[in-house]
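Inspection log for the structure reproduced underneath, given as structure tokens.
So, chain A:
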Amino acid sequence: MRGRANAGLVAGGALVGLVVLTAVASFFWTPHDPTLVDAARKLREPGGGYLLGADKFGRDTFSQLMVGARTTLYVGVVAVGIAAALGVPLGVIAGMTPRGWLSELIMRVNDLVFAFPALLLAVMLGAVYGAGTLTAMIAIGVATVPAFARVARAATLQVMVTDYVLAARAAGRRRPAIAVRHVLPNIGSMLIVQASVSFAIAILAEAALSFLGFGTRPPTPSWGRMLQESQELLFSTPRLALWPGLAIALAVLGFNLLGDGLRDHLDPKLRRVEER
Partner candidate 1 sequence: MSTLKVEGLSVRAGALELVREVSFAIAPGERVGLIGESGSGKSLTALSLMGLLPEDVTASGTARLGGRDLVGVPESRVKDLRGREVSMVFQEPMTALNPLMRVGAQVAEVMTLHGTPRHDARERAVALLDRVRLPEPAQVARAYPHQLSGGQRQRVMLAIALANGPGLLICDEPTTALDVTVQKQMLELIDEVAPALLFITHDLAVVASVCERVLVMYGGRVVESGPIREVFTRPRHRYTEGLLAASRLTPRGTRLPTIQGSVPPAGRFPGGCVFRNRCPHATPTCEAAPALTGEGHAFACWHPAG
Partner candidate 2 sequence: MTFYLLKRLAVLLAGIAVAAVVVFAFMSLLPGDPAEIALGVNATPEAVAALREQFGTDRPPVVQFLDWSGGLLQGDFGTSYVTSSPIGPQIGDRLGVTAVLVLGGMAVALVLAVPLGTFAAVHHRDPLGAVISAASQVGIAVPAFLAGILLVYVFAVQAQALPSGGYVPFAEDPGEWLRGLLLPWASLGLVQGAVLTRYVRSAVLDVMREDYLRTARAKGRGSTGALWRHGLRNASVPVVTVLGLQLATLLIGAVVVERVFVIPGLGDLLLNGVAGRDLLLVQGVVMVLVAAVLLINFVVDVAYHLLDPRLLR
């Protein structure tokens, strides 16, 4: 069983690595300018320097995919960063003072935010401030805060009853010191797993938002918008939907596999039923 779990980790790592490498490479080189509109290349078939062909505006699909990877990672990193930066401290505080009013308040607010999915937040933000990459990132980030807060709280609750924390408290260490010295290092592995899983969800959310026109705005390439633009051409040029669709699915699969694999690798106690 151990071998299978590691296989997932390797496959996930490879897929994520591929997305990251593509995104990094797109800064230095793309076969063509991904945003260059050229009527002469309209719906050009694959081949002859256009590996995957061109779309209805004559933009090179492969170049768009490469830069789209950058957009996806950018949104994911910022959104997960926002979620972790807000969610982890809240979760740790709630976990360290499980019976306090503060903990109660945090978890109640958490429940409320949970009722506002990323898409609704993005639509509301978009309606007020105008749609764009930033509103999408904030919406996805805020909507992901509860997930981080819950995991951080649950993990903190476990750490707080361990002997070494009890010893530290008996020795009179103050709470912030315990949080930094004992709690954070010990819940780190769970947070990394959560980050990986949240990243996958953020990619899905970004794709959906861009598909609806609430995410990345043109001309910046985005996998979700590529899909949306391809939909009307599904009858004539289905390949335009195939490539961004595949890119989204593989990136999400990669982060999911990575998360599962890390869960097994970092902490055998957390090994999920599937891999037992």
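How were these picked? Simply put, all candidates are chains of the complex that A comes from, given by their letters.
One rule holds in what follows: a residue touches a chain if its C-beta (ideal position, glycine included) is under 8 Å from a C-beta of that chain, and two chains touch if they have at least 3 such contacts; residues count from 1.
Bear in mind the structure is a predicted one, so any value in this text is a computation, not a measurement.
*Asks:* Have a look at 1 or 2 and point out the one touching chain A within this complex.
*Replies:* Answer for chain A among the listed options: 2.
*Asks:* What residues of chain A sit close enough to touch candidate 2 in their complex?
*Replies:* 111-112, 115-117, 119-120, 123-124, 126-128, 200, 204, 207-208, 211-214, 227, 230-231, 234-235, 238, 241, 245, 248-250, 252-253, 256-257, 272-274, 276
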